[in-house]
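For this view, one protein chain was removed and the others were kept in their places.
Moving on, here comes subunit A:
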């Protein structure tokens, strides 16, 4: 979500709990948040506000789903995870647990994926302790304009640890 934009952030939910003292609003039940074409759906969304406005958004779902529309030169970003966190200070979205991001036909899968929504840079990490997640990062990157490579066998990279793509 773009805090510089003059487009409002709209939230719809079944119910809500507003803690006026802490500046926290918790929306539960079929929650949908939109700003222009950017869209987030989840079972529960916690919205933190400070003097300057919305500072942090935490969404949880089975999975929570985040979509950012295509812009010039960049395709749509479609991402899912059990937990999606957006921070205004870092202008970054973090996908945790069963995180999957699809962008321009490329696919990133990992336990933790950071997505810089301004620069559109994806950083994926495997889980530190391999107990819960697979501990591995998987990326499927579509070749650019190379006819020899059959689409059925795109470049596929499996790494353990972190990797970065633009």
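The definition used in the following text is that a residue touches a chain if its C-beta (ideal position, glycine included) is under 8 Å from a C-beta of that chain, and two chains touch if they have at least 3 such contacts; residues count from 1.
Just so it is clear, contacts and distances are computed from a predicted model.
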item: Hidden subunit of the complex - UniProt protein name among "ABC transporter related", "Methionine import ATP-binding protein MetN", "Xanthine dehydrogenase small subunit" or "Lipopolysaccharide export system protein LptC"; value: "Lipopolysaccharide export system protein LptC"
item: Option touching the unshown chain, where A:25, A:40, A:93 or A:113 are the choices; value: A:25
item: Footprint left on subunit A by the chain that the document does not show; value: 1-23, 25, 27, 35, 47, 49-54
